[in-house]
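A single protein chain has been removed from this complex, and every other one stays in its place.
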Amino acid sequence: MTQYHTINSRAPRIDAPDKASGKAQFIDDLNMSDQLHGAILQSPLAHARIVKIDTSRARKLPGVKAVVTAEDAGLVQYGVSPARYDETLFCHDKVRYIGDEIAAVAAVDRETALAAVSLIDVEYEELPLLLSVEEAMKEGAPLIHEDYPGNICAEVHQEFGDVEAALAECDIVRTDTFMNKMQNCAFLEPQGCIGHYDHRGYLTLYSSTQTPHYVQRTVAMTLKMPIGKVRVVKPYVGGGFGAKASANAMEMVACLLSMKTGKPVKMVFTREQVFLQARGRHKFVHTLTTGAKKDGTVVALKHNCILEGGAYASFGIATVYYAGSLLGGPYKLQHMKYDAYRVYTNKPACGAQRGHGGVIARAAWEQQLDVIAEELGMDPVEFRFKNMMNNGDTSCNDLYMSSFGMRECVEAVRDKSGWERKRGTLPRGKGIGMACGFFVSGAGFPIYRSETFHCTATVKLSEDGGAAHLYTASAEIGQGSDTTFAMITAEALGVPLNAVKVSSGDTDFGVDLGAYSSRQTLMTGFAVKHAAEDAKRQVLEVLADKLRISVSDIDVKDGTVIFKGPGITFRTIRNRYRKEHRGWTDMPDDAPLSFAEAARLAFIVKGTVIGQGEYRPRWLGGKFKGAAVGTSPAYGCSAQVVELRVDMETGQITIDNMTDAHDCGFAINRTSVEGQMQGSLLMGLGEALFEEVKFDQKGRMLNPNFGEYKIPTALDMPNVTPIIVESNEPYGPYGAKEVGEGAIMPTIPAILNALYDATGIRFHELPLTPERVYKAIKEKQCEAKAERGRK
Amino acid sequence: MKIVINVTVNQKNYELAVEPNMTLVDMLREELRLTGTKKGCGLGECGACTILLDGQPVSSCVMLAVEAHNRKIVTIEGLETEKGLHPIQQAFVEKGAIQCGFCTSGMVLSAKALLDDHPHPDEQDIRKAISGNLCRCTGYQKIVEAVQSVSEGEQTS
Partner (left out) sequence: MLIPRFEYHKPSTLKEACEIKGKFKGKAQLLAGGTDIIPNMKKRIILPDSLISLNGISELKSNSVSGKNRCARIGACATVSSLIRGKFLLPYSALLTGLESLGSPLIRNMATIGGNLATARPAADLSPSLIAYKGKAILCSVAGKREVSLDDFFLGPGKTILNDDEILAEIILDELPACTGSGYIKLGTRKALEISLVNVAAVIALEKPDGVIAGARIVMGAVGPIPLRATTAENLLMGEKPSDGLFAEAGKAAAEDSRPIDDFRGSAEYRRDMVRVITVRALQKALHDIR
């Protein structure tokens, strides 16, 4: 048993009954009276100059209320990072990918809006297509953005220690190149929004977003509104995984159309538009050179990476840094050099996706480490024990491990999976593999450079004293943050969970940077805990004053006031409370004083009790360029063992078992932590085996749907044995840190390592489709045959 | 031209005039305001719009509303009674089977159809029954556990 009455339990999520019964409202479930429907004209060409846009036919269509283009929207540049604002609300000079926004319409219904869009005539002059990084980086290639020579959106060059010198001293040096394909976040709920510009000049945007705060800023900036007049409200959100972590054009278009028409304007993406909006995982090509000593000590890593970014920067500048910096852990590595380029191409923009920047690098490296371990004759588990960081270590790129349960994670998966019994004993076609992971618990800095608090939280006690209301602008997107914060509020205040109400996801409730970089539990949780403690302190101060005792003599737990000393009588307080509540059921005489009674007293004495909390990370990171990306107040780590089967004749892989351990610092809600682990593993499994966004020669997406972009079904995903490791993070609320993204890190490499165990083949390209696996098996058989022939 | 249909939704009879090109999911959401049925893909590939048609789960986004004439439909809103959530819904709540919740309506209805036919399915039966309902959040495990708990009689309401 823990010392806690609410946290660390398996409390059912507070939003679950509404979601189970179909009552929870997502964006498409909202409708406003007199609303119009919007539609966007998106480019049918991947790279073309816009010669002329003629909207006259669209404007004449009955039912059309507004048609807007860049002329109306202006050319304010926006994006994710101010260092790379490269988008405008509408294209004005050229289109850069199939799906680029050109114009939009508001009409009385969706059908009319879509019909009007089809009546907008655009004259294009086609430009050469750049559909790969090779084409885009070629000498003399046309520029997708005039300001970015060589189509280089961002580049990074970092060195910690002296890599060349260190490699020269190594007993084993190995170089491998590894690549994945463009991914889609593939959340179930398409993005949608309602923009409403009201008669008082306030703009309210309801949107399916992970980051109301950033959307608020972007909308205000592009539409030239004061931030205070823009409110972003997030209803329930059906998953995000990164792609909903920045403002999208639709959100601003809906607002602009509402400003033009004076009516609410609603828009919802089709699934195809979700794919075109993209902003999921980049295609990465990693070349890793790792050097180790005979005793297994990993010494140096030389890392080159090229990211195909698509037409716009989106999160790319952060992605390109993360792809390097996140290999700084979880192993002790003295020398690390990283050179990377993020390149523009005429495809939809890539951005952030669960495990931002680090997933493919992790897959590549963990596989390579397995190869090195094998060459050195070491068990992969032992090899990792040899190299892992511990509590209190700092990486060569200045990442500080304030808590680090890496060893516990590896031991747990080794023991629970039967690793020692199975490793090396499985028949051909069956394999077992392991890998580790590492991730931030929130970014050390906001996306824009600012000294802002990363979050604020307010806990208001109801005036009757019986309930606490938490206001936070954080974003519940399915991960369970509302429940986490309700639990923290209940624990910190000392009231039962059912006495806490949560209102979240609204910029009117404060500042919160939102749901990305696995930040909310640690950061928002910290602010929430402080807000609740602040409210509790105020109540206890009044109570102590009335009873003429010290605050330190009282505490509150699970709704009950606990007096530490003997003989304290509170009859006057109870009588006072009863007098005001005739007709209600009273607390029996012998019951201990309730928090509600104390809180009511506090209200009568000093007015509404409002507790406030806020969070800003301590100053983090080194002085080098890009030091900000990868810094975090804390780091999560994980280990995983995967068992799989390969059909050696067809190349089909079946994942049979997954054992996963994750150090989340401290589990506020144990069920939710497991849910994040299991969900992360599903995404990792999908990316490893099936998922790939495909294009034809014209830059048209071939599979913008769930039939052909294959995410795992219930029959593809095995059961996972989840193991929660709690290392008690000193900078986290109650010791908590991340789980939402770090858990995906070991999945792909554990599958790769298990696949090697099953087939004897190392794969360097994802996804591991039956065809790719089959071809490699066949090649190997041919080689073996040729080898035998030579003998 | 609109066509008049008679349809039973959640045991209530409706006479509705619908355009032939209206999908069943749009009829439920826009005409009857039953927004518990979700639209995830529009092409019958994700299962978010699952409803029960004469007891069988189908994708309501690839069915015309006019085709529902004289049929019996149950949506997620039809499961809850005055006594509270349906045992399957309750199990989803208690087992942590719900994260974002966008697949939940469809999952619950696919599970209901399974349990109505086979009160004691094994794990593989459950996985097969929900194999047309995609979930990106949970990894399916807690959903499967929730359905199992109902079949094992853990849940009552």
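Going in written order, the chains are labelled A and B, and every chain counts its residues from 1.
To be clear about the criterion, contacts are C-beta pairs under 8 Å (C-beta built on N, C-alpha and C of every residue); 3 or more make two chains touch, one makes a residue touch a chain.
All figures in this text were calculated on a predicted structure; none of them were measured in a lab.
Only one residue from A:E643, A:D716, A:E729 or A:D757 touches the chain missing from this view: A:D716. From the set B:V7, B:L32 or B:L53, the residue in touch with the chain omitted from the display is B:L53, counting the whole complex. Taking the whole complex into account, chain A touches the unshown chain at residues 110-111, 114, 270-271, 649-650, 652, 689-690, 694, 696, 702-703, 706-708, 710, 712-716, 769-771, 774-775, 778. One chain is missing from the display, and on chain B it is touched by residues 3, 19-23, 42-45, 47, 50, 53, 56-59, 61-64, 66-67, 69, 110, 113, 128-129, 131-134.
The working rule: only the chains that are shown with their structure count from here on.
The mean-CA centres of chain A and chain B are about 29 angstrom from one another, to the nearest whole unit.
The residues of chain B lying in touch with chain A in their complex are 29, 34-43, 45-46, 48, 75-77, 79-80, 85, 89-90, 92-96, 98-105, 108, 126-128, 130-144.
Against chain B, the residues of chain A that register as touching in their complex are 10, 12-13, 15-26, 28-29, 185-190, 236-239, 241, 268, 270-271, 477-480, 671-672, 674-675, 678-683, 705-707, 711, 713-715, 717, 719-720.
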